[in-house]
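Shown below is the structure under consideration.
Of the protein chains in this complex, all but one are displayed in their positions.
In this document, chain identifiers A and B correspond to the written order of the chains, with residue numbering beginning at 1 in each.
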Amino acid sequence: MKIPGHAAATGASRRWQGEGPWAWLSAAAVALSLLMLGALLVLLATRGLGHFWPADLHQLRLADGQRLIGVPVETRQLPDDSGYERRYFTANRDHQGGIWTWVAEDAIEQDRTPNDLIVLQRGRWGAFFGRLVAVVTETERFGGDRAWQALRQRLDHLEELRQQSESLRRDHILPLIRQMERMKEHSRLSEQLTELEQQALTLQRAMTGTVLVLETADGKRFEQPLESVLDAWHPNSMGSVEKLAHWSRGVWQFLSEGPRDANAAGGVWPAIFGTVLMVMLMSLLVTPFGVLAAVYLNEVAHQGRLTRWVRIGVRNLAGVPSIVYGVFGLGVFVYGIGGSLDRLFYADTLPSPTFGTGGLLWASLTLALLTLPVVIVATEEGLARIPLHQREGALALGATHFETLTRVVLPMATPAMLTGVILAVARAAGEVAPLMLVGVAKLAPQVPVDGEFPFLHLERKFMHLGYHIYDAAFHSNDVQAALPLVYATALLLVLVILVLNLTAIFLRHYLRLRHGVPVRR
Amino acid sequence: MPEPVPFSSLHRHRQRRDRLATALITAGGVGVLLAVLAIGIFLVTGVLPLFLSDNGPSLTALWQPQANVDGVVEYRWLPESLKGGGIPQVNLLPLVWGTLEAALWALVLAIPLALGAAAHSSLFMSPRLRHRIRPTLELMEAMPSVVLGFIAGLVLGPWVERHLAETFTVIAALPLGILLVAGLRRCLPGAIRHWLSLRWAALWLIPCLAGSVIVALWGASYWENLWFDGDLRAWIEIHLGLDVQARNALILGLAMGFAVMPGIYALAEDALSDVPKELCEGAQAMGATRWQTLTKVMLPVALPGIFSAVMIGAGRAVGETMIVLMASGNTALMSANPLDGLRSLASSIAIELPEAVMGSSHYRLLLLAALALFIFTFVVNTLAEVVRSRLRQRLVRQRSMR
Partner (left out) sequence: MPMQQEGAAVVRGWGRCLLLQCRVAFHGMFVRRFSRLMQGLVLGLLGFLPPVSHAHDVLGNLNAVGSDTMAELMLRWGERLEQSHPGVRLQLQASGSASAPAALIAGTTLLGPMSRQMLPRERASFTERYGYPPTAITAGKDALLVVVNRHNPIESLSLRQLDAIFSDNRQCGGEEAIEQWQQLGQDEPPGRIHLYGRNRVSGTHAMFRRIALCGGYFRNKVNVFPGSAAVVSAVGSDPLGIGYAGLNHLTADVHVVAIGEPGQAVVPSRQTLRNNQYPMARHLLIYANLPPGGSLPPTEQAFLDLVLSPSGQEIVEELGFVTLSIPQLNLQRRQLGLPELGSKDDVR
């Protein structure tokens, strides 16, 4: 019996020194794994969350007289080893064609962070870096120090108008259109609609009129209509509290808004929604079947050679590559079942497919199949843990097998089932490859749930966090511009999966405590 | 069995319900199992027309190299040649090669890490730490592969391409650094040595590792300048004539090794801790060090279990899709150069299947690729499972004999 802790103190440390280099290398293996995991999480967290922090704007003067305003992003060695170059995010795509500028470090003559630089977030052409010269309304011109205050005031007012206009559209106009589409005679409705449209246009007119006079780094002045400005801040003169507030607003927008600029900007709300909905549908499908199969294997089937082989087979299905499930889903669900459904029920819209193309339903089904072994194995483990005398006791009291099962065995195995389902959900939430074949979409402006009958549209394509990462990293217009959001999305996905897994781990721990020592098969 | 009369109808009802439920459960269970079998059946029926029809690519095209205009004989994967007339060049061999190469590099990283970690945690690690490490590594396994692929393909790949010398230095410096630390520890006074015990080494070695990484990064350019004219990549390309691609088998191996390592670790640790305690204690009583106990006593007993752990890891590495798709260049090459790109079966399916017309030769070729993956992983996993359950049974028998 080893006595931990005592060995070194009692002079047995010589034996430890004698373990040789391999013992240390094996310890390093654990340490290295932990280091890699930690480094990955830290990388995701810093890059993903750091993006929302309002970084200081630098104003540079270069050796050739060029001036620019930007945020340094990364530094790289020049190919001929003559020094370093730095990538600056300089925004202003409408004025200089691109949003990045590479500057050789040697060429920088002056690098300052003046307090009067501002950042505008615009609905068109992306961000703007520069100076605010004046705010010009129809009646008045605010210059100098009053300009910033006037801008803030008007932005708040604009935000209010935007919300009004949005709610008018969402709560009144769109339902009316839906109603009109259903009804033939809609003279009364169209009258109403005209009125609403009038209101909306009035609101929109109220937004226009104010113009900002802005100055870019090279001193060029231009006018920017206020209505396309979404937000404005001056990072160099913000305190850390202000920055923190700005940061939390950024994070919230990321979580609650839809994507913009070909998934390179904006938020991931539809992707969160799609992931959660798909996973919920999947767990609705996988739980009953997984439990059924586990109960069959463990309680009903004759425990012979065949059952053992079947059990091995089921476990091995957990090792079958997910892409193979995707191929199966595409071939059987989408082309096979979906195609037949289309021919039978949606013949009028053919050749444009309804169910014969990837969609929410097929994705959930495919992932349910994929995670079935996880649920079966976990449930079986839970069932095997339940002592035989519990069942025998119930049977001895006159209960039938079915009653024993539902009243005694299944309640005791519930935590195990739950663990299995949570593990299945965690696996499904991170799985992307099969989804690419059976229904995930790059951009699905309409979420699969809305106010239209039948409210849940199983045939629609949906967005998914994992696929969003892949898509933004490869398909957006500019990988560099999309990177921060990819990091943030990756962090979000990892967090979701970590939380799910931690829940499963705690559940299992609880289960072990409740049923004593773990039983291994 | 005599029954009280008033209960008989209820009893019959209960019995009927019981039979019904059993039948339902059986039907459900068998149905699920059949659905699972259906995958194999679907793939086989999907692939068969490829071999039966006359207008598809000939079978030899799938594995024999073909020449191009320059007379360069190569293995090519060019599904567009199925449409354009001429001889179709759809060779599956480069894809199989790429799949196995990627899996191999993943295992090269994962096996030492996983087995080392398993050995350490079953022999030396403090039980308190051990109970924390296992779930932590489980979290590592749950890391979505799309995230790993993104990091490997878009962050690590380009970095390694620019800092090749640093990368190799880090790889070499890690074990050296650890041995150095272990050596230094012997020279320390007893109190500190006690504090830096092997039982907690997994934790206090982390900063040491990070330190050796930093030293390696700092020192790499020195010898790069000294021996390779300051640019290892150019040196390899010019003097060795090898391609150095940003997205290569090594990067892939690193990311996939990260993904498979925890699975192998968990199974290998299970196998080691299933070894009867008496054996180890006996060996240690005879004066063996713990490492000797491991190599001479535990390993031979647990070898089948460790083998099955590695097999399961290999199965996962072969089927990994997103990491290969994002972090390899998807170049269908057959080169043994670990700094060159590759293309795997799984990633080919993922990018090509959505646009392959259903029922076309291309579609069926991709089904064939899926079938190959299915069969490979199924065989490997079954083998592993059989070996593992044999081992279990043997150990149980031994235990019951005593």
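Just so it is clear, a contact is a pair of C-beta atoms (placed from the backbone, for glycine too) under 8 Å apart; a residue touches a chain by one contact, two chains touch by 3 or more.
Model, not experiment: these values are computed from the prediction.
Asks: Touching the absent chain in the whole complex: find that residue among B:T26, B:S81 or B:Q292.
Replies: Answer from the full complex: B:S81 touches the omitted chain.
Asks: Please identify which residue in A:L361, A:V438 or A:A473 touches the non-displayed chain.
Replies: Answer from the full complex: A:A473 touches the omitted chain.
Asks: Determine which one of A:E197, A:E215 or A:E242 touches the chain that has been left out.
Replies: Considering the complete complex, A:E197 is the one touching the chain left out.
Asks: For subunit A, which residues touch the unseen chain?
Replies: On the subunit A side, contact with the omitted chain comes from 78-79, 87, 93-94, 98-102, 124-125, 168-169, 173-174, 176-177, 180-181, 185-188, 190-191, 193-194, 196-198, 200-201, 204, 208, 225, 261-262, 349-352, 357, 441-443, 445-446, 461, 471, 473-480, 482.
Asks: Residues on subunit B that touch the omitted chain in the whole complex?
Replies: Touch with the absent chain occurs at residues 68-70, 74, 76-81, 84, 89, 94, 154, 158, 161-162, 234, 237-238, 243, 245-247, 325, 329-333, 341, 343, 351-352, 354-355.
By our rule, only the chains that are shown with their structure count from here on.
Asks: Based only on mean CA positions, could you tell me how far subunit A sits from subunit B in angstrom?
Replies: 26
Asks: Which residues, counting only subunit B, touch subunit A once they are in their complex?
Replies: Residue list for subunit B touching subunit A: 14-15, 17-18, 21-22, 25-26, 28-33, 35-36, 38-39, 42-43, 46, 112-117, 119-121, 123-127, 133, 135-140, 142-147, 149-151, 153-155, 162, 174-175, 178-179, 181-182, 186, 190, 193-194, 197-199, 201-203, 205-206, 208-210, 230-231, 258, 261-262, 265, 270, 274, 281, 289-291, 312, 315-316, 318-322, 325-326, 346, 349-350, 353-354, 358, 366-367, 370, 373-374, 377-378, 380-382, 385-386, 389, 392.
Asks: Which residues, counting only subunit A, touch subunit B once they are in their complex?
Replies: Checking each residue of subunit A against subunit B gives 1, 4, 8-9, 13, 15-38, 40, 43-44, 76-77, 81, 288-290, 292-293, 295-297, 299-301, 308, 310, 312-317, 319-328, 330-332, 335, 369, 372-373, 376, 400-403, 405, 426-427, 429-433, 436-437, 466-467, 469-470, 473-474, 479, 483, 486, 490, 493-494, 497-498, 501-502, 505, 520-521.
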